[in-house]
Structures are given as C-alpha cells and as structure tokens.
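Sharing a structure below in structure tokens format, with a few things to ask.
Only one protein chain is missing from this complex, and each of the others stays in its spot.
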Amino acid sequence: MELLIARLIDGVNYGVIYGFLALALVCVYRGTHHLNLAQGEMAMFSGFIAYALHAAGLPVILAILGAVAVSFVAGGVVERVLIRPLGAHADYSILLVTIGLFLMLNAAAGVIWGGDPLAFPSLVPDRPDDYIGFFGTRLRYLPLLILGVLLAVMGGLFALFRYTRLGLAMRATASNPESARLLGIRVSGINALGWMLAAAVGALIATLIAPTTTLTTTMMFNFLIYAAAAATLGGFDSPLGAVLAGIVLGVVENLVASYVGFVGSDLKQAVALVILLVVLMVRPTGFFGSKRVERV
Amino acid sequence: MSMLSITDMYAGYGAGDVLDGVSLHVDAGEVVVVLGANGAGKTTLMRAVAGLISRRGGIELDGESIARAATDAIVRRGLALVPQGRGTIVDLTVEENLRAGAHVRRGRGLAEDLDRWYTQYPRLADRRKQKAGLLSGGEQQMLAIARAMMSRPRVLLCDEPSLGLSPLLTEELFESLRQINTDLGMAILVVEQNAMIALEIADRGYLLEIGEISESRPAAELAADDAVRAAYLGA
Amino acid sequence: MALPVHIPAGSRADIGWRVGRVVLIALLVFATPYLVPSFRLSQITGALVLAIAVVGLNLLSGFAGQISLGHAAFFGIGAYTTGVMTVKWETAVPITLVVGMVLCFVVGVLVGLPALRLQGMYLALVTLAVGVLLPSLIRRFDGLTGGSSGLFGMEWEPPGIAYFAGRGGETVWLYYVTVVALVLACVVVWNVMHSRIGRAVVALRDNEAPAIMTGINRAFVRTVVFGLSASIAGLAGGIFAVQAGILTPEAVSLLLTINLLVAMIIGGRASYWGPVFGAFVIYFVPVWTSDLSQGPISGVLFGALVILLVFVMPNGLAGGLTSLVRRVVVVVPQPPRGATEGPSPVPVEPGDPAAGNPPLEARLVR
Partner (left out) sequence: MTKRSSKLTLAVAVAALTFASCGAPGDDSGSGSSASDAAVEAAEALGIDLDDCPADMTDPLGDTAKVGLTLPLTGGPAAAFAVLGPGVKSAFEEANAEADLPTKFELILKDDQFQPDKTLVAARELVQKDGVVGFSGVTGTAGVLAIRDLLREECLPGIGLPGGGGTVLDPAYPEVVSGAVPFSLDARVWVEDVNERFPEGAKIATFIGNTESGKDYAEQIDHWLEETGSKSTIVDKETIDAADAAAPSSAVTTMRNSGAEVLFAAPTGAQCISIMTEAANQGWEPVIYMTTNCSSSTYFGAAGGAADGVLTLQTYKDVGSPRFADDAGVQRVRDVLKEYGGGVDLTNTTAYSGYVYGQMFVEAAKQAAASDLGLSKLGLIVAARNLDFHPDMVADGIDFTTSGLSDVAPIEAGELNSWSVAEGGFQQGKLYDFEGELTQK
C-alpha cells in the first residue's frame, strides 16, 4: 500500500510540473491561438538568468523574482518584435519563428553558461532529511512549494479574469477578438500580456525545479512535450483544464511505467504521447476545453 | 460642423476597392440611413469607418480625423459600431458583455448605465447571468446595441440590425434606436436593406450602389420615391 | 533588346526554353561524377536524399498548408525498414524501399486521420508526438534496430556494369539512384498538384469552408496527400540508410524535422524547385559552419537565420529566383486552348481574411 501511495505522490509531483508549464502554453494560446514551441527554452533561459543573478550576489528569492520580472518583460518584447508583425492569422510563420527562437535560446544558453549542469539552490530546505512523513513515504518540501506556488498562480489568474477590468478584456479578446477591438480593447496589448504572463510562469517553474534537475540547456524540452500533451488533454483554452490534465497525465504515466512491466521509465514519455494521440482521435478539444474545433 | 463626415473614401480587401470615393456625413442628434442591396458595399463602409479594414480618404469624428487611427483608438474617441452578425462575445455572460462594453470608460458610471440598459431592454435583465451565446437572435441584437452604448459614444453605427429578425422584433428594435436618438440626442448611422422601417426613424438617407453613393435626400422624399420603393421596398 | 523578353506561352521559343533547361540539368547531372571527388559526390548525394524528404514535406506543408512537426518519423520508418530488412533479413534493397514506402503511407494516413477534424496547431501536436515517439521506440527495441549504438552495414551493391567499377563505384551508383528517386518524387508531386486532387488541395488550403461546399471530399484528399507525403519521406529514409551506412535514433529525431522544415522555407514553400535548393543549403550548413566559427555560436546563427527567413524571404530562394528570372524572360500566358493553367504557387496563409475570405460583396462586385 505504501508503494502505491509513493507512486501516486511521485506522479502528482511530475504532473504539477507538466500542469505548470501547460498553464504558460495556455496563457499564450487563449488570446492568440498560437502554440509557442519556444516556451520551454524561454523558461530554461530564465532559469540561467536566475543563476546569474544569484551568482552576482542576490539571495535566491530575489534572484528568482528578478528572473521572473525579466522574463515578463522579455515575453512582451518577443511578442512585439517577432510575433505581432507577422499578423494574427500567420499560424505557420509564427510556428516557424518560435522554432527559430527555440534554436537560438538553446544554443545561446550553451554559449553563455557552457555545457556542464549548474547547481541552483532551493528556496526551501532540501537536504535529505527535510521531509514530512506521510504513510511511510516522504513528502518533500520542494514539491509542496511548487504545488503551493502553482495554486497561488492559478488563484491569481482566476481573480484577474473574474474580478478585474483587464481580466474581462482578456476573456473578451480570447472569445471574439474583433468584437473586443470594437469595444475599445487594445487586442495587441492583450496578446502581448498573454506572452508576458506565459514567460513569467515559465520562469517561475524553471527556477523552482532547477534544484532537482540542475540547470542544463536540455532541462525543459521534455517538459514542453508533456505540457503540450497536458494542454491538449485539458483543452487549450482552459487554464484549469490544462493543469488538471497535467496532474492526471503525471499520475497515469507514472503508474503505467511502474506497474506495466514492459514499459520502463525510459518509455514513460511514450505513454504520455500515446494518451495524447488517442485523446486527439476521440475528443480533439480535450476534456475541459470549449467545444469549438475549427470544423465546418 | 457634422459629428461624422466621410469625404472621398476608398476601401476594399487587398485585391481591389469595393468603395470608390464615398462621401457622406451625420450631424449631431441626426439619424441617417444608407440603403443598399446585397453586395453594394454597406458592410465594407461600416468596417472601413471603424478601422477594421484598410481605407483611404477623409474620415472625421467631430472634426478630428480618424482615417489612420486603429479601431480601439476610434472607439475611445467616441464611435461605436454594432457589427453585422451582432459580434456577441458568446463565452461571457450578458452582464459581462455589457461590462466589457464599458471598457473605455474605466468603470465610471457603470452601475447607472447598466440600470439604464436593463430598463431599455428588460429581456436582457432577466437573462443577465446567462452565457450570451444562449440568447435568441433578437436578444443578441439588443445586447449588441446596449453593449455598444455602454461606451457612451458620440455616434452610433449599426450594420443591418434587421438581419435575421422577425418584422415585429425589427419594429421593436428600430423603436429603441429612435428612443436612444431622442433621449440621448445620439447621432446614428444605420446601413440597411429594410428601407421602409429604417426611413421611418431617419432624418436623411443615401443610396449605395456598387461602391458609389448618391446625394443625401430627406427620408420622407426617399420613402415616396417610386424607384427607391421598387428597388428596396419590394413593393 | 529591352528586358524582360516576352515569349508567348506555347510558342517554339517557349518550348526551346523549357527543353533547354531540361537538357542543361541532364548535362549537369551526368557530368558531376566526373568533375567531383568521391567524398564530395557522396555529400551531394546526401543533400539530394534530404531534397527528396523535403519534396515530400513540401507536398503536405507547402502545397496543402498542413503543418507537420514529425516528418523525421516517416524518414526514420523508411530508413529503419530498409536498415533492418537488409542487415537482419538480407532482403534486396529495392524491395525494402517499396515496403518502407507502403508502411509510411499507412502510418501517414493513420496520423492524418485526426487531421480531418483538426486544424493547424493540433495537427502540429499530433505529428510532434509521433516524431518524439519514434526515437524512444527505436531505442527500446534495440535488439532489432541496434538502439543507440546504431545499425551498421547497410549497403547496396552496384550492378556489375563497367560504369560502376572501382572503389568509388558504389558512391556513383547511389548518386544515380538518388537522382532518379528525386526526379520521380518531383514528377509525382507535379502531377498531383496539376490533377484534380491538386486543385482540391489548393482550394482547401486557401479557403476551406467554401471549398467543402463545392463537394470536395476533404477526407479523401487529406489522407491521400498525407500518405503520399509520408511515403516520399520514407523513400528518402530508405535511400539514406544504404547511402549513409549507419542509422542512429538521433539521426531521425526532432533536429531532422526542424532541418526539413527550414530547408522548405529557405527553398520556398509550395514551389517545385524550392525543396532542392533548401536541402542543399541545410546539408552544407554544418560543413561551412566548422570553417566559419569554432563553437556552439553557430547554433545561435542557425536559429536567427530561421527567423530572418520568415521575415525577409517568405517565398524563399525559389521565390527570389523566379522573380529574378522574370526580369530576364517572361512567358506570356496565351488564352487557354482547353489546357488549364496550374494553380498559382504563391503560398497563402490558411484562413487569412486579408488574403483569403472577404465578405460577400467584395466577390460579387469584382
């Protein structure tokens, strides 16, 4: 029984990370219907920025907040310079630009910070004996912190969307960009805000998991694949759906990898991708997404 | 000085121009109608003035040029467009649609305006918490007008409000437009195919045919003109 | 003589111009083995193999506007089919190529099925998932595929004639095999795009809603295009297996998909000659970069190049070249005597109102 609980907790810990990054993907998709393939690499780069700030003497918490702020602004710059000029409907060109951004950020991180993994300190005590006993398995502080931050971010987004004029404008833009424009809403500004929020959320998750994964140029690519799968399962235009789908994906994948003999942990990701393919065949908008597939 | 004046405007979709040098104006407190058959360029005219498509020529709102401004800037300056097909924001509730309408007013006088439009259109009041997508055609048209008015514009543009509505509902709708004009002294520009009802509430009217516009003529004269009756009234 | 020279289409000068181009290319193809040392020839063959894969991708993502982020998977299926069948089961190479293409067609159709109901971004995700799935499956079944340490020993013995004698004989043989395969792929794509399916593809790309209304069976067209595109990429993979002699999962992973996509943009989307240009540029980039800069900085340049191209040359080299040629020679289309002109190769963003779907009256008026 302990083993099952341990597996569930491992699954939830993975799932929270997938959901977190999926939230970033959804922030971009909601307004613009664009998939940002460079979201993972932007998060990784912010992780290195936090490392640089910490190395320059800032305490960990300020280094992280600094990196999140820098990423927030950088997200807007990327949207303004690279995405907006292409026009709202240039899906293909925007996808290619995000691939170009992916390659650039990946290589640049390698050039600036070198190839070796860099250790990054944790916000909460992360020594081997820092945990809470729970049915014979260990609840570590870091995963709890990540879950807490994720809930806080989602709470913040929920409040923003529900109770603020800006949030209402964002929801209007997501639902009907032309009508939003006709109500005096600066749609381009809202889209930029989507990219800025996404970059900030990405920076947050990268700096939070860096202590366990260490900072490497390839740290976020796998998570991007999972986040995309989670967002697709949860419905790309529903933040809550994407996060829940991420957690479900993490648990299911971990259980399958542990209990199905054939599937080792090297095929864990394959399990997630098979789930993605099956769901796309059955319910293309995912479980929580609104029923609006571009169908004739 | 007219509230909205358009001089020699060309507009179209990339390949060629749909409107060839259109000129018209709407004075303060006046209701003007532009009549035109399907494909005459009515929607293009509306979308050009609102800045949704590329256009050339003079467009002034209360003396200030908005020919090059972006749509959201135009709306902030006091022009509101009720688009063809009503532009309902389906994922938001009725009240949220109205609140979004007041975006440019940063919340000033929000409660007061809400009450005003709930009394103007009581059916919206009963369905205030429902998703706008669930409303009927007529209700969505009322919502569209109320949402546009929430920004307290200086001139209101309506693109074929009668589209897809029953004669009774159309009657009701145009009556509410007349009331808006008289109560608030709102300048209104309506493009319509349904000439008879439109001319009832209008002061002046224009005829728009294949991208070119006629001279302005008083509404009563247009209503009595046999050529117009044949073309638009389906007499 | 004022440029550009106007040649009426179908006149003798026009036919002369076309035949001249074909003869020139044929001469170039046959002269290359003599002019170039054996290692350069194998590099050129490598670029041509890449060109075949890009031609396949171009049919799907260029002409049909369907975004695919997993074409390396079809290339990989073709490559490993040939690799495993020749090394483990001693099958003759041509048979393995055919089996590879059929397998890719089937997988292409299966992957294309969600494409019927999905648009752009979801389809990119499905293909991305398949593209990421294949390498880990190859690594897991390493008994069959050699896993990460690679599959070795694929080769294709040239026929016994004197022309292919000598140590470099196999390289020359594979060069011709690749040239023939590339010509075949181009002819197939050319014919498809000038057939009924081709017109349906362009109609679906530019403006899906009305196209469906005119009775185009979207399901059939999409699956055929997906299957064809996948099997051409599979053919390229099969030839790659025997030409490179080594197969590793890394060679058919996301980096290859990105290279194929970038080659297609550089060459020019939805153009016939674009893929060949793009493939040569992408193949020889690593060869040049090691002289250009010693270190990972060239990765940054490569990413910047991708972004620059999307902004500066949306129609790619082919677009640039055709406009250059048009300054010299313009073929004036004559009023059609029954033969219909092929669809305009200018790529249009699917669903873009500015270019594609104006409201009713715009079309009525003009």
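When the chains are written out, they are named A, B and C in that same order, and each has its own residue count from 1.
The definition used in the following text is that contacts are C-beta pairs under 8 Å (C-beta built on N, C-alpha and C of every residue); 3 or more make two chains touch, one makes a residue touch a chain.
Note that the structure is a prediction, hence the values are computed from the model and not measured.
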Chain not shown, its touching partners among those shown: A, C
Residue touching the undisplayed chain, where the options are C:165, C:308 or C:332: C:165
Absent chain, residues of subunit C that touch it: 19, 22, 26, 30, 33-34, 37-40, 42-43, 46, 136, 139-140, 142, 147-150, 152, 161-173, 187, 191, 240, 244-248, 250-251, 255, 285-287, 289-290, 293-296, 298-299, 302
Positions on subunit A contacted by the hidden chain, ascending: 3, 6-7, 10-11, 13-14, 17, 106-107, 109-111, 114-119, 126-129, 131, 137-138, 140, 209, 212-214, 216-223, 254, 257-258, 264-269
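To be clear about the criterion, only the chains that are shown with their structure count from here on.
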Length of the line joining the C-alpha centres of subunit B and subunit C, rounded to whole Å: 51
Between subunit A and subunit B, centroid-to-centroid distance (C-alpha), Å: 43
Distance from subunit C to subunit A - Cα centre to Cα centre, in angstrom: 33
Junction residues of subunit C - those touching two or more other chains: 353-354
Of all residues in subunit A, those that touch subunit B in their complex: 165, 168-169, 171-172, 174-176, 178-187, 290
For the subunit A and subunit C complex, residues of the former touching the latter: 29, 33-35, 82, 85-87, 89-93, 95-97, 99-108, 110-111, 225, 228-229, 232, 236, 264, 266-267, 269-270, 273-274, 276-277, 280-281, 284, 293-296
Subunit A contact footprint on subunit C (complex, rising order): 61, 65, 67, 113-114, 117-122, 124-126, 128-130, 132-133, 136-137, 139-140, 208-209, 212, 258, 261-262, 265, 269, 295-300, 302-307, 310-311, 314, 349-354
